[in-house]
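Just one protein chain is left out here, and the rest sit where they should.
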Amino acid sequence: ADRELLDILLANGAITRDQYDRLLKKKEPLTKNDVEISLKKGLHFKTADGNFETKIGGRMHLQAAYHDRDNIAGQNIDDGLEIRRGRLYAKGVLYHDWKYTAEYDFAGNKTHIKDLWVAYTGLKSYGLDFIGFGHQKQPYSLEVEMSSNDIPFIERALDYGFTEAVVDRALGMRLQTHGHYWFAAAGLYGESIGKGNDEGWGTAGRFILAPLHDQEKVVHLGVRGAYREPNDDRQQDFHYKSTHQSNLKLVNTGTMRNVDNTALVGAEAAFVYGPVSLEGEYTHAMVERKKGLSDLDFDGFHVQATWSLTGESRAAAYKLKDGEFKRLKPHQYFSLSQGGLGAWELAARYAWIDLNDQEVKGGRAQDFTMALNWYLNPNIRLMFDWTHQLNNSRIKQAEDLDIFQLRTQLTF
Amino acid sequence: ADRELLDILLANGAITRDQYDRLLKKKEPLTKNDVEISLKKGLHFKTADGNFETKIGGRMHLQAAYHDRDNIAGQNIDDGLEIRRGRLYAKGVLYHDWKYTAEYDFAGNKTHIKDLWVAYTGLKSYGLDFIGFGHQKQPYSLEVEMSSNDIPFIERALDYGFTEAVVDRALGMRLQTHGHYWFAAAGLYGESIGKGNDEGWGTAGRFILAPLHDQEKVVHLGVRGAYREPNDDRQQDFHYKSTHQSNLKLVNTGTMRNVDNTALVGAEAAFVYGPVSLEGEYTHAMVERKKGLSDLDFDGFHVQATWSLTGESRAAAYKLKDGEFKRLKPHQYFSLSQGGLGAWELAARYAWIDLNDQEVKGGRAQDFTMALNWYLNPNIRLMFDWTHQLNNSRIKQAEDLDIFQLRTQLTF
Partner (left out) sequence: ADRELLDILLANGAITRDQYDRLLKKKEPLTKNDVEISLKKGLHFKTADGNFETKIGGRMHLQAAYHDRDNIAGQNIDDGLEIRRGRLYAKGVLYHDWKYTAEYDFAGNKTHIKDLWVAYTGLKSYGLDFIGFGHQKQPYSLEVEMSSNDIPFIERALDYGFTEAVVDRALGMRLQTHGHYWFAAAGLYGESIGKGNDEGWGTAGRFILAPLHDQEKVVHLGVRGAYREPNDDRQQDFHYKSTHQSNLKLVNTGTMRNVDNTALVGAEAAFVYGPVSLEGEYTHAMVERKKGLSDLDFDGFHVQATWSLTGESRAAAYKLKDGEFKRLKPHQYFSLSQGGLGAWELAARYAWIDLNDQEVKGGRAQDFTMALNWYLNPNIRLMFDWTHQLNNSRIKQAEDLDIFQLRTQLTF
């Protein structure tokens, strides 16, 4: 009733116009004990001094996949519906200088710890954004660093065959910082959770130069490297499946043994100009082996373009401090009653991987993907992907295979 | 201090009686940033405009089961204590036109995705309450549609042998709507989570006519049907266990093979008159088989009555818009210090199923259950069920078996 009360007091002459204006203008704490609440992007609480923050939320990725053939090389192809991701998280800020995330996935009626880490942010005046401890992503690839909520395709590209195996989440320590035109992150890690106890270790680093980044334009150039020594089992494998549910490995080195270490080096670039974006990543993988076995070299890359039909720019979703893009923010939200369309985005991707070297015949494959994405509002995205398999040196019958995927994505 | 301030301003003549009344009457947002909070039924947040809502909560069902025999037909009977359900959920409303639920169960130290869906509610002016996508119940049976928090017995009846197998939760799409005197829901589904990838599909629908429903009386009449084609394994089975923990299948078709499809048709009715309710459901199940095998026909039903000793009516918990009853709302809450009793309810159920047809000898069984339920407050319910097995054509020794179950139920 405050405004109404003030109106009345003014009209009655109990307060002056000047007093009225001053009282109205004063910004109040959002609740009496200074905790602001928002329900828009997760359930979000923040103390007015910013020293404490808590956010609770999750995501659902409901996906359907369909291959246009039932059987390839004598193998039945799995299609169907699945909950690709079903998560809950809590994240927050504690005593100003600490932040944390605890995110759990229950897809497939299984439990997976995703992000579970605590980070110290009190070294910013010393040039370090944070140092984090726990289960977290390793800094290497733009596509892997970006959330599955944000990348413009339903699944990551063929070169994820390398990055999934070497630089996805692991237990360890990560340092990260950024300047006006650059970003750097590096980390030291053991294995991921559940990968056995007598563990291997790895390190990874990523450096980004972004000489131009505003609300409409981005130039993003990056180099990165990763090194990993395996468990005592001395094994490594690289593969890529046609879909998440699928049992069809389009490329697959199988288990490489006597591995001393695996190293990845690569580069990435992204450019945004208004509603159009271009992005590419390249990785060269080297597997050093023991017992006189010769080293192995593999390569992979993808290039992709997106075009926002409704005019939004991915530049507005670029976060240099995290070295990544968030997902497209629709200018207007879909609403039948109020006439909003949401954002519509077209995307295309070409990917290539070569897992053949020496006696390892993992296959050389290429595919092409077209995507249509509908961002109904900041929480809901519908995605449709069509992937066409081009050459495949490992499974000839996989050539010209068409794969259709559909996702209903909710973040809450 | 607002009311007190207004009192003073009125007394001092700074505002008029009329202004005073208007200011007092105006419903204020519960917090300054317009987020209302309630802790009564889960942790509940709602923006004043109703466009956003978040609810966090869960349930615990702690159950004990006891069979009055240790051994039936050479088989030891499992008794004991268990967490029957141990859940957490988040649900809410986003941008007015969307609602979602994410509910996970951890009973038995296992993970199960229960409800995980998002629904569009923006078509109400076109006559559709919502269209939902994700993992959700299939509309067929009142007893299955009702939450385990709400049904007046600890476990569902013998005909759950059909409904559990065919119309429990699955991944898919559901449409639902209602009018003043009717309710309709239909859906199209793949399999449930974790049921393999090369999946079957099904459809289900339910129509309710409720010519009378107020706070004291309900007449609820329904018809329903479901159709499902199995996985490539072409299998189906129907069974019903004596308790959840039990290894004793009272009836059991075993695996029926070469199944082309399974169809259920049925009817349901419920009547409430003050503290008394009657309810019944009937299902006819048809299994069509391939390879010249003849079709199979099975039947099952249950009828039940409840009587609220403390006078509450289940009519007050009838929600036609969801086609179901919520649980009894106690008039007064149990309190030693303030003298409340909670609500006390007696219930009785007779159930019958016939799983014998052709060469399939799943058994014909009947049982009778008496229940005493104590609703201490809206969050806590204690339940005691005594089930007496009547005829059983499959396991003669199960006849006259008495089963006692106890539940401590918490919803938070």
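Order of writing sets the labels: A and B. Residues in every chain begin at 1.
In this section, contacts are C-beta pairs under 8 Å (C-beta built on N, C-alpha and C of every residue); 3 or more make two chains touch, one makes a residue touch a chain.
Because the structure is predicted, anything quoted here is derived from the model rather than measured.
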The one residue from A:A11, A:A73 or A:L94 touching the chain left out of view is A:L94
Interface residues of subunit B toward the undisplayed chain are 1, 4-5, 8-9, 12, 14, 28-32, 36-40, 43, 56-58, 60, 62, 76, 78-83, 86, 88, 106-111, 245, 247, 333, 335-337, 377, 379-380, 408, 410, 412
On subunit A, the omitted chain is touched by residues 2, 6, 9, 14-16, 19, 22-24, 26, 28, 31-33, 35, 37, 45, 47, 52-54, 56, 88, 90, 92, 94-98, 100, 102, 104, 110-113, 116-118, 122-123, 125, 133-135, 171-172, 190-191, 193-194, 197-199, 232
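Keep this in mind: only the chains that are shown with their structure count from here on.
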The distance between the C-alpha centres of subunit A and subunit B, rounded to whole Å, is 37
